[in-house]
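The other protein chains are all here in position, but one chain of the complex has been omitted.
Coming up: subunit A.
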């Protein structure tokens, strides 16, 4: 995977994760361009599209679009489920996640994504393993905070 973006229906970027070195200027340009393309698409359309030399796989959950850019030979359907698994992880962690959770706890969203994907590849597909890692961290925090 090259990058993952989360943005709202209003075109506000909520989360961005880049798995290859990209200059800030290019990032901004790509985000702008891609949001335009994806937001213009209608609900029943297919979730895949060719964009530049990449394949884009996206899905909308409530007000948020999750959008992944993958390589030519990558599997579209499994990428769609990568998105879904990430949503499930967020949901489980925040308890029925909404856009506001991601805005106010953006750092947590990044941590969860990092536990799930690393360098653009899946690290673990088990919900339990990923969440265990995150919750352990929270636990560590609380313990330390009381000292």
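Odds and ends about this structure:
The criterion applied here is as follows: a contact is a pair of C-beta atoms (placed from the backbone, for glycine too) under 8 Å apart; a residue touches a chain by one contact, two chains touch by 3 or more; residues count from 1.
One rule holds in what follows: contacts and distances are computed from a predicted model.
Remark: of the listed names "Ciliary neurotrophic factor", "AP-2 complex subunit alpha", "Metaxin-2" or "PROP1-like PPR domain-containing protein", the one matching the undisplayed chain in UniProt is "AP-2 complex subunit alpha".
Subunit A residues in contact with the hidden partner, per the touch definition given at the top, are 13, 16, 19, 21, 28, 42, 44-50, 53, 72-73, 75-78, 80-82, 84-85, 93-94, 98, 100-101, 103-108, 110-111, 114, 118-129, 133, 136-138, 140-142, 144-145.
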